[in-house]
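Yeah, one chain of the complex is gone here, protein chain that is, but the others are all in their spots.
Lettered A, B and C in written order, each chain numbered from 1.
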Amino acid sequence: MDIGFVGLGIMGSAMATNLLKAGFRVTVWNRSADKYAPLVDLGAIVAGSPRAVAASSDVVIAMMANPTAVLSVRDGEEGIVAGLLPGSGYLDMSTVDVKTSLESARLTHGKGALFLEAPVAGSRKPAEDATLTIMAAGDRELYDNTQPALEKMGKKILFLGDTGHAARMKLANNLVMGGVLTALCEGIALASGCGLDTAQLLEVLDSGAVSNPMFRLKGPQIAANENFPTAFPLKHMQKDLRLALQLAEEVGQPLFATATINELYKKALAEGLGDADFAAVSRVIKSAAGNCA
Amino acid sequence: MDIGFVGLGIMGSAMATNLLKAGFRVTVWNRSADKYAPLVDLGAIVAGSPRAVAASSDVVIAMMANPTAVLSVRDGEEGIVAGLLPGSGYLDMSTVDVKTSLESARLTHGKGALFLEAPVAGSRKPAEDATLTIMAAGDRELYDNTQPALEKMGKKILFLGDTGHAARMKLANNLVMGGVLTALCEGIALASGCGLDTAQLLEVLDSGAVSNPMFRLKGPQIAANENFPTAFPLKHMQKDLRLALQLAEEVGQPLFATATINELYKKALAEGLGDADFAAVSRVIKSAAGNCA
Amino acid sequence: MDIGFVGLGIMGSAMATNLLKAGFRVTVWNRSADKYAPLVDLGAIVAGSPRAVAASSDVVIAMMANPTAVLSVRDGEEGIVAGLLPGSGYLDMSTVDVKTSLESARLTHGKGALFLEAPVAGSRKPAEDATLTIMAAGDRELYDNTQPALEKMGKKILFLGDTGHAARMKLANNLVMGGVLTALCEGIALASGCGLDTAQLLEVLDSGAVSNPMFRLKGPQIAANENFPTAFPLKHMQKDLRLALQLAEEVGQPLFATATINELYKKALAEGLGDADFAAVSRVIKSAAGNCA
Partner (left out) sequence: MDIGFVGLGIMGSAMATNLLKAGFRVTVWNRSADKYAPLVDLGAIVAGSPRAVAASSDVVIAMMANPTAVLSVRDGEEGIVAGLLPGSGYLDMSTVDVKTSLESARLTHGKGALFLEAPVAGSRKPAEDATLTIMAAGDRELYDNTQPALEKMGKKILFLGDTGHAARMKLANNLVMGGVLTALCEGIALASGCGLDTAQLLEVLDSGAVSNPMFRLKGPQIAANENFPTAFPLKHMQKDLRLALQLAEEVGQPLFATATINELYKKALAEGLGDADFAAVSRVIKSAAGNCA
């Protein structure tokens, strides 16, 4: 199986590296040429356009930063779709919305090729260690055929069903993440407000049933009211909460807690925290006056 | 240090057993006599009343089911306080409210003795394995003196400050627990409502930053809409959410998410789920109509 | 000023009648011909298509039930826009969304004509009595020119600014309506739950600062848990709350109470109350168990 790889940012470079190390023949393309050297050293072939990558591969993988970037390599005369051969596959591992994925599938099917959306959970380190979680949805046949490649990039690999389900699963996942973090922030606000040692609250939580890596990572920063290095921007979390609520409305599912949590994130956005880490919602939860013993 | 132990239920028996195995001299009392045998086999001495336990111990520990049970062994002619010697210690490891603890401290100090409230997190298994989390508050001197005994019962042992702070810390902890569980329930409701496989959502969550034991334990039951074995009754969680909100109001701290989550628990109570596990709040979150694909 | 009138439903017939009685020359069109007779008796001229109405009028008014119906008379070879003369005016008094209005304005301007969106508040009776509230937005010149006609249909006539502002004003108005009604429902639920006479609560409210016609009209039905004759369908209120929340997100305005109230309406929708009056949200507010004295 010859693989094409479009998009060599932090994530894409690490993933393509793992494929090359596993012995796959990989043709690559990136908007800026400065990312090619280390991959070429490992045997990668550089193509002149996304279309050329597709035209010389059994499966072309895209790993772009956002839906707009996906369109820039997918569409047009030099885009991936233009180069797709009948019977080949297009595997979009970028995080995109349901509508973008459905359109990618439609275009791909129009060329007689197969489509899979396969966004990942995890960032640079899991990409390098090939321990990503991969959520795939779309054409099952392509999922089965690309297993050998997927296994070189991720540890947990799931097939979720029809195109769109991977995007939806990310929303459900992020809804839970946002709710869990908000619960922590309100617990810290209460503890702090009544004179408890918030570091001790974190110790108690960590010794109990909801002990989790995010509490250990972000808890101390929230408790200290420090600046947060941005792992996941607050404005993206708010967008995902909004999309989750929209999806819930479409299927007739009330979500009282999430609706309130979304307003907290909107409040944080209104106070200019959109580019901060999503944990900065703690700033609007902790009351100005809430520090009496 | 001679130890007294009042209250030999599931938790108390396990904790007293660990003290005896560690070589402490332990005098015990329980309302019903049928709990004595295994402890006597390990060397325990049986006293005739809580007062007699206190009168023959350097430190008397109580481990009762609720505030009312605490009063029944603390007060009256044959109660613990009546037997406290000047310079001795009274260590209440039951879970009680702030007011009860403050009164226990006042009575104890009136006898020239020291007081510590020290509720635990963890149930039967951690009690047997001596891996409880112990949250102590009150007289620091008694905390320091009883370290050798506390270490035989718990793994994580914290001193939180003045009497009342342990009760407050449990409220902050339970607030977070309730919020984390509600986030899971809403995520499952959304996933289920839009036709995703909820088992896969649990896999995705478990491979991510908020992976935690409670999701692994309760997630499958919530997703399957099964009956929950009651680990922590829903009515107790609702009570703790109410008390946490009251405490927050006293210190001027708004808690928007917790206030909404409390209403969900009240709704569950109104539907007769008070004695079910607190995870049964999922029943009122999952909409009747929310199952369209 | 020769007026065209397209759409002779309950509202449109009453409004056109008032224009005829005031002496205007009115050319009319309706999808079904059975609405013409009473208007012709008053002097109306019947045209063969919306296009023909526009072609013979200085100003053509449309009064349709919803955006889809607006499109059916606006677009196509026989639509209003096809007949608009340069310098004439198109006044859409239907209730439509911002996007539909903006498109109507664009099409109208393309013909060298002026556009005004002018949705109304009030139903059959105010339409007959010419006491409607008319919220106009778009081309100010057309607003000024049509004043003599608007004054024959409404009592309170407001110019709100650019096209789209009338649609937005309806959302803000309905948000307040939904919130006021929900406050009443929760007050009645509390009163009922603790054994008070809800009719007396209504008397107290009516003698106080928030006394209003809606409480007098809907209060007794809510208190009695009766079926509500549908004045404004619950599904439309929920849609408006959703659109109001979307608009608020676009402008960075958190709306905590409205977000929660929207979930209550979603819950009511999920329980099959979409076609009931929006006051039926009381059904999901009143708890099953809430009737202890």
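Basically, a residue touches a chain if its C-beta (ideal position, glycine included) is under 8 Å from a C-beta of that chain, and two chains touch if they have at least 3 such contacts.
Computed from a predicted model, the values in this text were never measured in an experiment.
Enquirer: Quick check: which displayed chains does the absent chain contact?
Expert: Within the full complex, the chain not displayed touches A, B, C.
Enquirer: Taking the entire complex into account, which one of B:R74, B:K156, B:K218 or B:K266 touches the absent chain?
Expert: Only one of B:R74, B:K156, B:K218 or B:K266 touches the chain omitted from view, namely B:K266.
Enquirer: For the chain left off this view, which of C:T68, C:Q147 or C:S211 is in contact with it?
Expert: Of the listed residues, the one touching the omitted chain is C:S211.
Enquirer: So one chain is hidden, and I want to know which residue out of C:A14, C:I61, C:A130 or C:M169 touches that hidden chain in the complete assembly.
Expert: If we include the chain that is not displayed, C:M169 is the one touching it.
Enquirer: Can you work out which residue in B:D129, B:E249 or B:D275 touches the chain that's missing from view?
Expert: The single option touching the absent chain is B:E249.
Enquirer: List the chain C residues touching the unshown chain?
Expert: Residues 121-122, 133, 135, 155-156, 158, 160-161, 165, 168-169, 171-173, 175-180, 182-184, 186-191, 193-197, 200-201, 203-205, 207-214, 217, 244, 247-248, 250-261, 263-264, 285-287, 289-290, 292 of chain C touch the chain that is not shown.
Enquirer: With the missing chain put back, which residues of chain B would touch it? List them for me.
Expert: Against the left-out chain, chain B lists 242, 248-249, 252-256, 259-260, 262-264, 266-267, 269-270.
Enquirer: What residues on chain A make contact with the chain left out of this view?
Expert: These residues touch the chain not displayed: 256, 260, 267, 269-272, 287-290.
Operating definition for what follows: only the chains that are shown with their structure count from here on.
Enquirer: Among all chains, which one's averaged Cα position is nearest the averaged Cα position of every protein chain shown?
Expert: A
Enquirer: What is the distance, in whole Å, between the centres of chain A and chain B, each centre taken as the mean of its C-alpha atoms?
Expert: Here chain A and chain B have centroids separated by 38 Å.
Enquirer: Using CA atom averages as chain centres, what separation in Å is found between chain A and chain C?
Expert: 42
Enquirer: Which chain C residues touch at least two other chains?
Expert: 256, 260, 267, 269-270
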